[in-house]
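With one protein chain removed, the remaining protein chains of the complex are shown where they sit.
Our next item is chain A:
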Amino acid sequence: MTQQTPPPVVELTGVTVEFPPVKALDGVDLHLRPGEIHALMGENGAGKSTLIKALTGVHTPTEGTVVVDGVERRFSGPADARAHGVSTVYQEVNLCENLTVAENIMLGAEPRVLGGLHWRAMRRQAATHLRRMGLDIDPASSLGSHSLAVQQLVAICRATVGDCKVLILDEPTSSLDTDEVEHLFTVMRSLRDDGVAILFVSHFLDQVYEVSDRMTVLRNGRLVGEYVTADLPAAELVQHMIGRSMDVLEAAEEVAERTERPAGATPLLQVLGLGRKGSIQPFDLDLYEGEVVGLAGLLGSGRTELARLLTGADRADTGQARVAGRPTRLRNPRTAMGHGIAYTSEDRKGEGVVDGLTVRENIVLALQAERGWMRPLPRRQVDEIVARYIEQLGIRPADPEALLRNLSGGNQQKVLLARWLATAPRLLVLDEPTRGIDVGAKAEIQKLVADLAAGGMSVVFISAELEEVLRLSHRIAVLRDRRKVAEIDGEGASTAQVVDLIAGGGAA
């Protein structure tokens, strides 16, 4: 900051985007300088995505100016923006898994010979780009054969082909594990040092603090301010983001107080040697009423696979399950539901909410399915249930007729929770319920989980964030390489202890 600051490569002034009657963005400024990592912070629905879309030409601002490299621009779309050096990498990897890595990197800027593709040169150039990313993979292999993390890096690789002045990373880390995040940060830093301006969106505060130089904070479509990361304490940042004090967050801190389980109690669900070939090795697990059991493990360690067996989403090929002491076969989600077992998938969009239906329809979906289509729920009862959960979970907008696709991620998650709570389950399996949602909503969901357990429900809680699992769980099952490797008491367990178990007991 002591040297002269370079002029910003991207300058947004007073940008307003309206989706009548809503103002999604209201007079927001953004200054991106070359050679900096600039974090864009805000809760869900604060307008981060809208801002990115306004910059890349997906949305047209109704007011304000977008200046890139000193020239005022109105991009016609992402392709146009990219042609002017502004590339975006989205949360979901938007590449084609059926094509080769080389194609995914080079298509659009592919070398040609005699009017056709020059495959050899294409692979060679792709390999060069990959090396710069520190990726040693065969450019001729198909993209689908690589892990999500590698695909994410390939997406960034693609974005930096050609003249890339500005790189926008929208939640690039949400599905990566710690090592992969570190690798990504190394790549980001080296791009920054090459003079690229990086706009970084993430929900992980510690990551933002680790990697960003400056940040812009939004709230409810308005600019809160622009800060130098090092000068802004995390607590203050959170207050800027949520616009209220830390009460809710602190409430969640106190969750871990436990209700004593009576000795000799029958587990609500007991599984013995349950397993599925190619999915997860046989494991034992007891789930008691009033208890939160956390599943900890790296991405791909079998967390989701375990949950899917518990809930009948996948069928086990070995082992048995007992519900309240009675042997039961969990053949499919429907039989599981019949035993009071509910499951919310980690894939909120694909396996959770129906985004073309309204909040009301989504909430009563499971309840209605349980009753069968022959006995429709009376409308008055539906309205009552929906109103109760909207109120209880604080779903915003509090409109039962709102289409789900218009809700933010956190609110979609709440609707999903409401759907299962409406069926009054005895066991609730939550797979990544807090992924990709903002701090405030996260705290609310954590608190809700604790309340549900206190009310006698049995909860299985899966999250990639270890702190969250530790804080909420009474017991923690640790998974590694598709095997349950340990089960520890949640109280008194430390992050270091769990990390040690995940990493292989310190031996590996």
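One rule holds for everything that comes next: a residue touches a chain if its C-beta (ideal position, glycine included) is under 8 Å from a C-beta of that chain, and two chains touch if they have at least 3 such contacts; residues count from 1.
By our rule, contacts and distances are computed from a predicted model.
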item	value
UniProt protein name of the chain not shown, from "Phosphoribosylformylglycinamidine synthase subunit PurL", "Sugar ABC transporter permease", "3-isopropylmalate dehydratase" or "Glycine--tRNA ligase beta subunit"	"Sugar ABC transporter permease"
Option from A:137, A:357 or A:488 whose C-beta touches the chain left out	A:137
Selected from A:79, A:228 or A:503 as touching the chain missing from the view	A:79
Hidden partner chain, touching residue among A:67, A:117, A:205 or A:454	A:117
Of A:183, A:214, A:240 or A:475, the one touching the omitted chain in the full complex	A:183
Touch list for chain A against the chain that is not drawn	78-79, 82-83, 88, 90, 94-99, 103-104, 107-108, 110, 115-117, 119, 134-138, 141-142, 144, 147, 149-150, 158, 179-180, 183
